[in-house]
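Note that this complex is displayed minus one protein chain, with the remaining chains in position.
Chain nomenclature is as follows: A, B and C, assigned in order of appearance, with residue numbering initiated at 1 for each chain independently.
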Amino acid sequence: MSDMKPIKAGIIGGSGYTGMELLRLLVCHPGAVPACVTSTTHAGRPVTELLPGLRGETDLAFSGVDLSELAQCQVVFSATPNGAAMTYAGPLLDAGVKLIDLSADFRLRDARLWQQWYGRPHACPGLLEEAVYGLPEVNRERIRTARLVANPGCYPTAVCLGYLPLIESRSFDLEHLIADVKSGVSGAGRKASLTTALGEAADSFKAYSVDGHRHWPEITQELNQLAGQPVDLLFIPHLLPIIRGIHATLYGRLKPGQNPHDIDLQALYERRFAAEPFVDVLPAGAHPDTRSVRGTNVCRVAVHRPRGGGTAVVLTVVDNLVKGAAGQAVQNMNLMFGLPEIAGLKYPAFVP
Amino acid sequence: MSDMKPIKAGIIGGSGYTGMELLRLLVCHPGAVPACVTSTTHAGRPVTELLPGLRGETDLAFSGVDLSELAQCQVVFSATPNGAAMTYAGPLLDAGVKLIDLSADFRLRDARLWQQWYGRPHACPGLLEEAVYGLPEVNRERIRTARLVANPGCYPTAVCLGYLPLIESRSFDLEHLIADVKSGVSGAGRKASLTTALGEAADSFKAYSVDGHRHWPEITQELNQLAGQPVDLLFIPHLLPIIRGIHATLYGRLKPGQNPHDIDLQALYERRFAAEPFVDVLPAGAHPDTRSVRGTNVCRVAVHRPRGGGTAVVLTVVDNLVKGAAGQAVQNMNLMFGLPEIAGLKYPAFVP
Amino acid sequence: MSDMKPIKAGIIGGSGYTGMELLRLLVCHPGAVPACVTSTTHAGRPVTELLPGLRGETDLAFSGVDLSELAQCQVVFSATPNGAAMTYAGPLLDAGVKLIDLSADFRLRDARLWQQWYGRPHACPGLLEEAVYGLPEVNRERIRTARLVANPGCYPTAVCLGYLPLIESRSFDLEHLIADVKSGVSGAGRKASLTTALGEAADSFKAYSVDGHRHWPEITQELNQLAGQPVDLLFIPHLLPIIRGIHATLYGRLKPGQNPHDIDLQALYERRFAAEPFVDVLPAGAHPDTRSVRGTNVCRVAVHRPRGGGTAVVLTVVDNLVKGAAGQAVQNMNLMFGLPEIAGLKYPAFVP
Partner (left out) sequence: MSDMKPIKAGIIGGSGYTGMELLRLLVCHPGAVPACVTSTTHAGRPVTELLPGLRGETDLAFSGVDLSELAQCQVVFSATPNGAAMTYAGPLLDAGVKLIDLSADFRLRDARLWQQWYGRPHACPGLLEEAVYGLPEVNRERIRTARLVANPGCYPTAVCLGYLPLIESRSFDLEHLIADVKSGVSGAGRKASLTTALGEAADSFKAYSVDGHRHWPEITQELNQLAGQPVDLLFIPHLLPIIRGIHATLYGRLKPGQNPHDIDLQALYERRFAAEPFVDVLPAGAHPDTRSVRGTNVCRVAVHRPRGGGTAVVLTVVDNLVKGAAGQAVQNMNLMFGLPEIAGLKYPAFVP
């Protein structure tokens, strides 16, 4: 990469958690450089005020949103709340900029479904078809040539990667999938909120949105596509008193009549992900912990079949802000610009 | 109670978490008094060294195990590791003492099953039949007259209470129950252990013992009995980075052909637990958090049927050291001695 | 107390942390009853929505602020943000109600100093002289007869109690006191705030307001009064990633020429607090932890003189919401109404 000019990247919404994480990754990226990072709230202030870890590494300051300035970038990451990216996606694409949207604006391909879950009409339904769902383990080739990438949600990343080999195997009952998922508080974003206050969420645990969560239609859409048929998924999120990390516990039953001994789950998973740089299948019997992926772009997976029975239990962990957001976005950028897929993403997790 | 002489209670194993919690509850109990509390490690030291919260409330000191002294008590709580209570249960019962065992020694009624899960022969299989499983919501009347109570495990309490109305309703498929449960670290007891060190377990989350946990046969035994037929339960425990608390997320599918609209889950649960002093069914749509039962003997329950589908999702929370151990043991003592069931157990939880 | 009619208590600002804690304590109080609890935000909702621990114990609902209704109470606790109590203190007192203010409105006796630290003129400076600073260990007799009690801040409680015997001994240099104090996040109140978000404050630690904190003039005023001369105190607060609890590490040097061997600090502290129901002096060599007072009205104290040198190091812990706020307010109420000082305040802390 040393003889290439670094890719000029813009970030819209740089003072949220995913925006800050994009900044960290891009400042240290060998083939890209953050050229412009916007924040309505913090415009004018150096980014190191929010990210002291970058002191000495960058002089960048937050700026207001200026589409003509962003149009000078080769790629723009949109890390705003839902509903913003769809208002400027058209102009940016028209200006020849590639857009990676980390919000939910382009994740659902059905505009009516989007409206149903997000409570307003979609502003540019015409782009929904073109947007590529940015899960490289499924859509790598389409991402390479995409103008517009819908970066997956954090839960959908953990759930889809875990179910991928199960569904592709065609051996499992798709009508009774259960995803019992647990997320750290940073999944809710960087904002003042009583729900995720330390005084409220620490030393406690609870489920939430059991009756419906916006990531359910997104996951279902992707699993349907993988399966080539509708799946029936129960998706139950919980709030963990940790900062970063998602743990998905995924249940899938063998189809009736399928002999459990005919299928080697461990081999199935290892084979499926053998070439994947960011999916790590643990040895049989393992239990991944969320800290083992903290700060990294890795999804670790373990697969079990308790007491030799007919139900597979798949455990996956991701860092919701990296593989579940900013890291996956950079992985997508690498693919879109012909960089090595792992460029800028090889920090090892530290324990403890 | 004011004219009764307080019940003399002994505690074997008073320096573990359940023993310490028994002490806290008994020191403040209006109808009982801790007369003797043993600890091999701490013999001779005042109990307030471990429980500074009781400074000024009690002069009790830990003593060594002396069966003749314990035989002076009316009730003995055994809060030792598994395998100890079964060695002295016989002599204590013979001396006319009532025994409430908080270990697993008397929870399984089948001595061969016990040996299979606990790795040694049972020392007094003859008592297994007599022991009453101390879940008052199921066995209240038998507990009143029992000499020997097997106090339920923490997970079994949370899981059995949550499944109770479902199973009694006879409307659910008993072959595909899934209990995805999460426990704070105190469930592992008071001991030096790398697994539950703050440096290892804080700010992280993982599943464990996915391929088999000793609470599985216990839960299955009780659910089988409730159902009057064998159930098939998947039981998947996880380790929460919290001190106290269990959260069970329980899945149950309606039987094939059963119309979801024919069953009012909320009413079913409210009716079943209406008279229970320590089971609180939350309003429809609620998500109990573990902190709402911290330090208390309450089990809070919420029941959902996401998107009106055929699967019930039951959420239960207990404090593993209170309703899941010492509090339930005191509730059992109250029943066995004709005291008000709630005596000494009405501390409200504080938030935050 | 059984033949007295319970005292009717009102709470203004019942949905903050101190208001909620007052509710918990008053609902269980043997000699008082919460008759009215206001919350602008939650008016009309049952208090158990915020305090599930009180489900089954009270039917009370939040109401709007109605002075004529509050005037029916015998005592009103004001648990609002600073600046509110001073606007209705006059009318309530005129109506014959006793007022215990948990905000800072009546803590400083000098109206100009108040204005300097709180940024606006005081609304009823005439009441500042009458208000009694509600630290029973110092002002017990004056509290008994007070109409208006200024309940101390959480830091001032921990610092003043720790310095009390030192200052009274007249052996220490009052010009170089250093209070290095650490507080859990609930000290900031129940509100959405980025600073105390779990994602920001967990697994981290920092000092704050090193250059000036509003509790400094309050502490200084009280220590000056105790000493009968101006003291020079450095007060450095830090934010702990815990929910409840304050730990003060207090430094005081012997006066020049004072022989360290002439003073028995342990005896000094034990003697000073021997009759105090809520101050517990630990044995020599001890290190109190904040959890040992969690949920309780106790202040634990340990005193050291490292390596036999000339500097005393006093360690104190309090629960900022109990002895540092609501518990101390109830203690003051007990004194003001001739109830036993410990009434309703004897919950023991649980560990872990």
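Everything below uses one rule, namely that a residue touches a chain if its C-beta (ideal position, glycine included) is under 8 Å from a C-beta of that chain, and two chains touch if they have at least 3 such contacts.
Quick caveat, the model's predicted, so the values are computed rather than measured.
Looking at the whole complex, which of C:122, C:182 or C:272 touches the chain that is not displayed?
C:182
Looking beyond the chains shown, say which of A:11, A:32, A:54 or A:128 touches the absent one.
That would be A:54, which touches the missing chain.
Looking at A:296, A:316 or A:332, which makes contact with the chain not pictured?
A:296
Among A:192, A:284 or A:349, exactly one should touch the missing chain; which is it?
Result: among the candidates, A:349 touches the missing chain.
With the missing chain put back, one of C:9, C:32, C:47 or C:240 would touch it. Which one?
C:240
Across the whole complex, list the residues on chain B that are touched by the chain not included here.
Residues touching the hidden chain, for chain B, are 17, 184-186, 188, 190-194, 196-199, 201-203, 241-243.
Name, in rising order, the residues on chain C that touch the hidden chain in the full complex.
Touching the missing chain: residues 176, 178, 180, 182, 199-200, 203-208, 210-212, 232, 234, 236, 238, 240-243, 245, 247, 249, 251, 253, 285, 287-291, 294, 304, 306-307, 309, 311, 313, 315, 317, 352.
Just checking the interface: what residues of chain A touch the absent partner chain?
Touch set of chain A with respect to the missing chain: 17, 20-21, 24, 27-28, 50-57, 186, 190, 202-203, 243-244, 280, 282, 288, 292-293, 295-296, 300, 347-352.
Here, only the chains that are shown with their structure count from here on.
Where the centre means the average of the CA atoms, what chain is farthest from chain C?
Centre of mass proxy via C-alpha means gives A as farthest from chain C.
At what distance in angstrom does the C-alpha mean of chain B lie from that of chain A?
Each chain's C-alpha centroid was found; their separation is 39 Å.
Averaging over Cα atoms per chain, report the distance between chain A and chain C in Å.
46
Indicate the residues of chain A shared as contacts by at least two other chains.
In chain A, the residues touching two or more other chains are 199, 203, 241-243.
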